[in-house]
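One chain of protein is taken out of this complex; the other chains stay put.
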Amino acid sequence: MTTRLAMLIAAAVAAGSAQAGMDEDARGVGLYGDLWRPDPVHEYWDPGAYHRPETEAVEGVFTGAECVECHADVTPGIVNGWRDSRHAAPGDGAEPVTCAACHGADHRALRFPTPTDCGACHGEQHEQMLDERRYGFPSHALAMERAVDTKHFVDKPKPEVTACLACHSVATKCDSCHTRHRFDAAEARRPEACLTCHSGPPHPDDETYFDSAHGRRYLAEGGTWDWSKPLVKGNYPVPSCAYCHMREGRHQVADKAIWKFGLRDVNPRTAENTVKRRRWIAVCTDCHGESESVAWLRALDNERKRAWRLLDEAEDLLRDLRADDLLYPAAGERPPYPVDWWERFWPRARIGFHEGQASAFYNVSGIERRYFEMWYFESLGAYKAAAHGADAQVAAGHADLRRALDDIRREAEALRELTAAERAAGKRVDPAPLWRAGAYTDLNRERN
Amino acid sequence: MTTRLAMLIAAAVAAGSAQAGMDEDARGVGLYGDLWRPDPVHEYWDPGAYHRPETEAVEGVFTGAECVECHADVTPGIVNGWRDSRHAAPGDGAEPVTCAACHGADHRALRFPTPTDCGACHGEQHEQMLDERRYGFPSHALAMERAVDTKHFVDKPKPEVTACLACHSVATKCDSCHTRHRFDAAEARRPEACLTCHSGPPHPDDETYFDSAHGRRYLAEGGTWDWSKPLVKGNYPVPSCAYCHMREGRHQVADKAIWKFGLRDVNPRTAENTVKRRRWIAVCTDCHGESESVAWLRALDNERKRAWRLLDEAEDLLRDLRADDLLYPAAGERPPYPVDWWERFWPRARIGFHEGQASAFYNVSGIERRYFEMWYFESLGAYKAAAHGADAQVAAGHADLRRALDDIRREAEALRELTAAERAAGKRVDPAPLWRAGAYTDLNRERN
Partner (left out) sequence: MTTRLAMLIAAAVAAGSAQAGMDEDARGVGLYGDLWRPDPVHEYWDPGAYHRPETEAVEGVFTGAECVECHADVTPGIVNGWRDSRHAAPGDGAEPVTCAACHGADHRALRFPTPTDCGACHGEQHEQMLDERRYGFPSHALAMERAVDTKHFVDKPKPEVTACLACHSVATKCDSCHTRHRFDAAEARRPEACLTCHSGPPHPDDETYFDSAHGRRYLAEGGTWDWSKPLVKGNYPVPSCAYCHMREGRHQVADKAIWKFGLRDVNPRTAENTVKRRRWIAVCTDCHGESESVAWLRALDNERKRAWRLLDEAEDLLRDLRADDLLYPAAGERPPYPVDWWERFWPRARIGFHEGQASAFYNVSGIERRYFEMWYFESLGAYKAAAHGADAQVAAGHADLRRALDDIRREAEALRELTAAERAAGKRVDPAPLWRAGAYTDLNRERN
């Protein structure tokens, strides 16, 4: 045994210079896949699309016992994880689920499991996740395709969209939420399972949950609770993410979402939302009185109504500037998305989400970018704070929204004055050469 | 039993459309209560002022045992909390304190307990909290009334002041710090009990404590300490919030405060402060040498002295601008607080805390707002960092203070140049119509 082990390790070391298995000339997946290239790490975020087995790996076809024997020395952490899992000891006389079940047995043709692989055994959960697609985006099930199929994905600087896919991979692999190789539901019930992705702008779920009374109590005492219990009322003093968003462990988080992540100004009282409101209140009343639950949901409605009033005012300011041709660069002076080649001839400036402006970080005027950030950062932050009961952050978020509106109002006035002065002096510059072909545009698109 | 339970649940479900019990046309409390309206959630933040029993609730007068029997199914979390509490098993042969003691027994006349209710049994703690009023504001005891009795409360946009009251409710209910319904002192001794409110600007106690050596050790090891022990020296390796601020559990945090939350430039060596300094050092010397304790307090003095030198310089710049009539809008060109109607005739611009400018977020010039934020955010953040021993944040805070002073200095110069140019060109605009009656002002006041 020792000899064989040593041989395998030697082989592994010899392979030290091996590159990632992904094809060197791999192209992106999705609608615009011809226009961008994946980074090496994408292989691990979307294994179904990019993973290629390592042809220089140790050769052989192994049983689970053989895998474990060798990897207990090479990578003991994952073997320990598996040994602690139900896969190793399913009970009821069932056979253990060993390495080959998920990775294959041929060491030069190993794969990383996709949700479909996991769904072969865990069909109910997989079905539930896929069911989210009915509710549209944002949802976990559509996270990857709606990311790479957006036009700005092709256009945005690579480091940002690459990093975005790390979390959007929740749609293409199950270990975004579940620890490999232990896969214990007790882990996934805790907030940390969700927060590797759900933190920071534009979705500070981490920061707002932990600042709430719920989160504080979890932080102080959660380490001592018995997380093997199911997520039903009476089992936990306060809810974790999954308690409210994955009712009784259901792998579908979309059927309770009224405000759509805070992205849209919705009517919270549509027929569909009235049904969702009942689901929402039903969660709260596991612990709270119904009147109190209703009052908090109305507080969220009020927060959104007030936020959108500010956003609408900012958007109106921008539309007025556009109408008076004061945006710089204007549509037609900046590059259209590569995929919107016809906009070279019929340029169209989009302002705000409803006109289809899903991203305005780049190649837009400063004031448009400021508005985009007001919507995507300040407003979404305030929304999450209100939804999670982090009131100090609601206050801070609305102060920030006001500051953004102030900035935009002042900038709009300055633009009016500046342009008037420039026109009077006859020295208005055509920005098109700078934006459409300059260093900035080139930099954005380079190596996508 | 089962039948009756089912009936009660059915009744509760039927009441699903019930609104909060608060009167629909409730007016605010406090000096300016006629000028603003509470949000529905206020009922739960200041129950003494706003709570009205639910008239559509299940009818009946119940014993504690009956309450528990039903609510163990309806809301088991709070029943579990109560069962773990000393209220359920006070020991020494005393009778349990059951639901009716705090909420009443008539299910259509239930109340939420106020500090006075809790004080009926916990008189010592209640007296201690009320004693804070002697020391003025900031203090817990005055948190609610000093919030709603400020003039800017009426004037500021609703989402911000509403959210502020969530924490200022510490004066009007005891479960801001204590978990309902367990009320275990072991919980309140831990920092998380305080930090639902004490986080974020302008009071980053959370962020600064946890970045200190004290906080780091708590984070690593605090979960294993025996929190049932009283807060006296030798019982804990590092202090929590309550250890230093609520000496031996005393519910009075005001008698050690020298720097008044960082809000004021105080003389740290007044007779009163000399007494407070001894109390402060006495806490530190539970664990540290006296010389070291003195050195750290002097480090805080130095930090404050240096911060105030920067704030004073910024304030001087603003006063000079005011003297030269360069602020835009100036006092008289913007709306006075609604309650200061006489300032329509005798307008008075306030710059800085000592002139009574407790809030300058709104309806002020950009440079005044920048100064207000420098004082309220950057300076207070640096103070908390110095007081809690989070030195990296002291450095960052002072870098931010310098940046703010830079911004203000540059803006002041620009204002001087711009105004000179405008005056030379004879085109100085009167801002009064914009600020006093424009969309901005209306937006602020709407629906208060």
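General observations
Think of it as A and B in the order they're written, each chain with its own count starting at 1.
The criterion applied here is as follows: contacts are C-beta pairs under 8 Å (C-beta built on N, C-alpha and C of every residue); 3 or more make two chains touch, one makes a residue touch a chain.
Because the structure is predicted, anything quoted here is derived from the model rather than measured.
Only one residue from A:Glu66, A:Glu187, A:Glu343 or A:Asp400 touches the chain missing from this view: A:Glu187. Screening B:Leu165, B:Val394 or B:Ala412 for touch with the missing chain picks out B:Val394. In the complete assembly, the contact with the undisplayed chain comes from A:Ser199, out of A:Ser199, A:Asn273 or A:Thr419. When the full complex is taken into account, the listed residue touching the unshown chain is B:Glu290, out of B:Glu59, B:Glu124 or B:Glu290.
Residues of chain A that touch the chain left out of the display are 12, 15-16, 18-22, 39-41, 43-44, 54, 75-78, 80-81, 157-164, 166-167, 179, 182, 187, 190-193, 195-197, 199-201, 206, 223, 361-362, 366, 369, 439-440, 443. Interface residues of chain B facing the missing partner chain: 211-213, 216-217, 219-221, 223-224, 233-234, 236-237, 278, 281, 285-292, 294-296, 298-299, 302-303, 306-307, 309-310, 313, 382, 391-396, 398-399, 402-403, 406, 409-410.
To be clear about the criterion, only the chains that are shown with their structure count from here on.
On superposing C-alpha atoms, the copy chain A sits rotated by 120° relative to chain B, to the nearest 5.
One simple way to say how far apart two chains are is to compare their mean CA positions; for chain A and chain B this gives 33 Å.
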